[in-house]
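A single protein chain has been removed from this complex, and every other one stays in its place.
The chains carry the letters A, B and C, assigned in the order they are written, with residues numbered from 1 in each.
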Amino acid sequence: MRVISMREAINEALHEEMARDNKVFVLGLDVGKMGGDFGVTKGLWAKYGPKRVRDTPLSEAAILGVANGAAFAGYRPVAEIMFADFLTECFDQIVNYTAKAHYMFAGQLKAPLVVRTPTGAGMRAAYHHSQNVESWFLNVPGLTIVAPSTPYDAKGLLISSIRDDNPVIFLEHKMLYSFKGEVPEQTYQIPIGKADIKKQGNDVTVITSMRMTHLCLNAAKKLAAQGINVEVIDMRTLLPIDKETIFASVAKTGRVVTVFEAPKTGGYGSEIGMMIAEEMFEFLQAPIKRVASLDVPVPFAPSLEDYVLPNEIDIEQAIQKIVRF
Amino acid sequence: MRVISMREAINEALHEEMARDNKVFVLGLDVGKMGGDFGVTKGLWAKYGPKRVRDTPLSEAAILGVANGAAFAGYRPVAEIMFADFLTECFDQIVNYTAKAHYMFAGQLKAPLVVRTPTGAGMRAAYHHSQNVESWFLNVPGLTIVAPSTPYDAKGLLISSIRDDNPVIFLEHKMLYSFKGEVPEQTYQIPIGKADIKKQGNDVTVITSMRMTHLCLNAAKKLAAQGINVEVIDMRTLLPIDKETIFASVAKTGRVVTVFEAPKTGGYGSEIGMMIAEEMFEFLQAPIKRVASLDVPVPFAPSLEDYVLPNEIDIEQAIQKIVRF
Amino acid sequence: MLSKDLMVKLYEDMLMIREFEETVDEYAKKGRIPGFLHLAIGQEAAQAGAMAALKETDYKFLDHRSHGICILAGTPKEKVMAEIFGKKNGICQGKGGSMHIADVSVRNFGCNAIQGSTLAACLGTAVAAQLSDTDDVTAVFFGDGTVGRGEFNESLNLSGIWKLPIVYVLINNMYAISTPARNAHPLENLAEMGCAYDIPGLTIDGNDVLEVYKGVSKAVHRARQGQGPTLVELKTYRWQGHFSGDPASYRPEEEVRAWKERCPIKIHRERLLSQKIISHEENEKIIKQVKDEVARMLEFSIKSPEPEEELAIKHVYVGREVSGK
Partner (left out) sequence: MLSKDLMVKLYEDMLMIREFEETVDEYAKKGRIPGFLHLAIGQEAAQAGAMAALKETDYKFLDHRSHGICILAGTPKEKVMAEIFGKKNGICQGKGGSMHIADVSVRNFGCNAIQGSTLAACLGTAVAAQLSDTDDVTAVFFGDGTVGRGEFNESLNLSGIWKLPIVYVLINNMYAISTPARNAHPLENLAEMGCAYDIPGLTIDGNDVLEVYKGVSKAVHRARQGQGPTLVELKTYRWQGHFSGDPASYRPEEEVRAWKERCPIKIHRERLLSQKIISHEENEKIIKQVKDEVARMLEFSIKSPEPEEELAIKHVYVGREVSGK
């Protein structure tokens, strides 16, 4: 099959959905002629024109405002927030409006919008261009959070997200934009809310997402040589949580390591781990272990950023520890 | 000892700190002549004047901006955000500025500010005046979150928060403002980061905070009649987490129920539970159980709000279940 | 010159708002209405005049003081009142209450209790109207205090540059809770703030319903013609406190008295009578009709049942269940 980058896969999904449904439109900073800060919206402006591919002023609350209002009125806006860190600047729109609009008026409004945004560390861009932000939204009922790790998943999930009648925060790990993989040329959907077992195994369940998925797969490969058979579950959708897949795996392995890039305290791994501790206690043969960033902001100097982020060795060691418990 | 309300206790702390340290000033919507929407800043304006008790326009980002800048310049601002739900409107200032200022400039700046804000449900005020917001901030290193349950704790913790060189989000449960308790007239501090065992017990550890503390204590009383001896830990400080107190209790009881008012998924209980599952696994004799709100926004009608919130019966049943596991 | 029918309708509408507000005020004070209730007594001309200038398919975004807008939008009025009572037969089935009333069938897209958030969302329906080439205008109602929010800039900047069909209806009642507008904003006539965005501003006597109607009509006309947004400031006064029950001791009695003298209903009634558009008898008849109608709404609201618990777990997501207790 054809191999393309995650950037191209996402771009393709946007092209296909805009062609299919004229209610879909794109907006954000520099998404038009320039094609987006990371080049993800390339070619849309030339093809669909400035009405459906809208460059906005530097006004994140207004971007989400446009998305909200247009979605309420029956459109399917896909807003780009240039870096996930800037979601702070439209946090109110998302948390107090997007997420609650359907509920608070008893179903009268829907908010079928997508907020695409590059997330994650590794670019030496520090505090305000590197954060993993899913935790800001985890306790907000009404939101859906999607976070692909491969070009294949990205395309199928973005198409599903655009077609979904619920608002979706679509996290694109910026270090994966150039990551390549097989992607069908035709349109396809990947169901929201379904995790993907990226590698089968029965000694230990490793639950992860986005960039960390690849580190986990690498670690799993190395550990296989030591006779440790790791199952790697890529969440793909962070909210709602696919309990079924996780629980089935935990029932099999009895051992769990969560691997997410954000700081440990209050990170996504805490939710996953707690869910297991609450509902799968009888199956557990070892503590649940989190691998995550240190509890610090993302610093600038490469030596510091590298130290703070979880790496393959951290993952390997955590798995070994849990398997040997 | 003298008995006063939590509202009065907080007010007293503000009076005492403003008298002690002229670097302390208060700002927010209607905090001046009117004394605050909940009457918490009463009398400060008359005593300290409009320079140190500042009514602001309806500009939450500016309120936090003033607090940030003044704190950087050596002041100790105490900002009131009228309802915690409005923290969405200054989320960027807090998450990307307050929390990171000390770190990103390698210690050159400090942000010794306090953001006081009424939180929690029960007022029939629905979506935008009822949320428990701690989860929005749990994954943000650099922040401290304080959340008292009694007038005594409130006074001592607010004084400590104002004197602390770190930024503190000080959550005041609005349904507790009129709750009364013994409070010394003199100035005293309660250390930040120390949980309080509100009731000793050895059958099960119940970890909670704010309004839920009182529901837990009531449930504990009823369960005592059934021979179940509950230990109730009131976190008081949500961040940093007092592991020591929690772990000592869990080592004793081997059974844990967390009780927090926010929706279950991504709530504070997940973090506490996961921490225990990770570090205290050997001691656990039963699943860790969460009591929390349903995973929905806070609806308006009393019948709906009551249904959504955790109540004493929920707590009792959860404890019974875990004890009998 | 306006038609007699319209002149009379405006009178009836104002009476209706007054009677409606006085009724819910009474029942709030009796403890029969949960939550906060923000009344527009004294502001009837602003609400009735503006609504008469709009058509049903125009999009409407409301704020917390908008019962009057809701009942004039075309929604069965008893459903608005039942909503305020938190009842099942309310237009949002009791989920919304006073601060979150919407009726999408008449393009009332709802009140949102976060000040400023509708200033962002209103951009989206205006974009939708542009994209779908209809001449529907978006009207957004907000107060003087809300001018302090960041969304004010983001909204006027974007609508100014995109020439969006928006009518900004700024109801300047001279206070935001206890804060006088003159302490919160440098300009006295807030409509002049349009100058920063090349948006025309109109400052209008908000207590003269004909002036309001004419001014808002002018703005609506501009928007319908594709000439872009207008900032219409309606100067008026709320007779009561910020919410039902607020003693509003922060205002000089003198000021309140003077404004009551300029009762918008009285002004218009005197005009109708002196111009012999209605007779004294007709006036009495109208008043009685309005009172009867509101009495029926009250009966409907009181008789209506509370919403059932299951409603609380509906509408979190479109097509996805969340679990109840």
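Brief remarks follow.
Keep this in mind: contacts are C-beta pairs under 8 Å (C-beta built on N, C-alpha and C of every residue); 3 or more make two chains touch, one makes a residue touch a chain.
Given the structure is predicted, the values throughout are model-derived calculations rather than measurements.
Contacts of the undrawn chain with the visible chains, over the full complex, involve A, B, C.
Of A:Val3, A:Ala19 or A:Leu58, it is A:Leu58 that touches the chain left out of the display. Contact with the undisplayed chain is limited, among C:Ile91, C:Val127, C:Val140 or C:Ile199, to C:Ile199. Note on the undisplayed chain: of the listed residues B:Ser5, B:Thr41 or B:Gln93, the one touching it is B:Gln93.
Subunit C residues in contact with the hidden partner, per the touch definition given at the top, are 147-154, 157-158, 160-161, 183-187, 192-199. Listed here are the subunit B residues that touch the chain not shown: 25, 51-52, 54, 56-57, 59, 61-62, 64-75, 77, 92-93, 96-97, 101-110, 112, 141-142, 144, 164-166, 193, 240. Touching residues on subunit A toward the chain that is not drawn are 29-30, 32-34, 37, 55, 57-62, 85-86, 88-89, 123-129, 294-297, 299-304, 307-308, 314.
Methods note: only the chains that are shown with their structure count from here on.
When chain centres are set by their Cα atoms, the one at the greatest distance from subunit A is C. Rounded to whole angstrom units, the spacing between the C-alpha centres of subunit A and subunit C is 40. Subunit B and subunit C have CA centres that are 36 Å apart. Of all residues in subunit A, those that touch two or more other chains are 92, 96, 103-104, 141-142. Touching two or more other chains at once are residues 92, 95-96, 100, 112, 114, 116, 150, 311, 316, 322 of subunit C.
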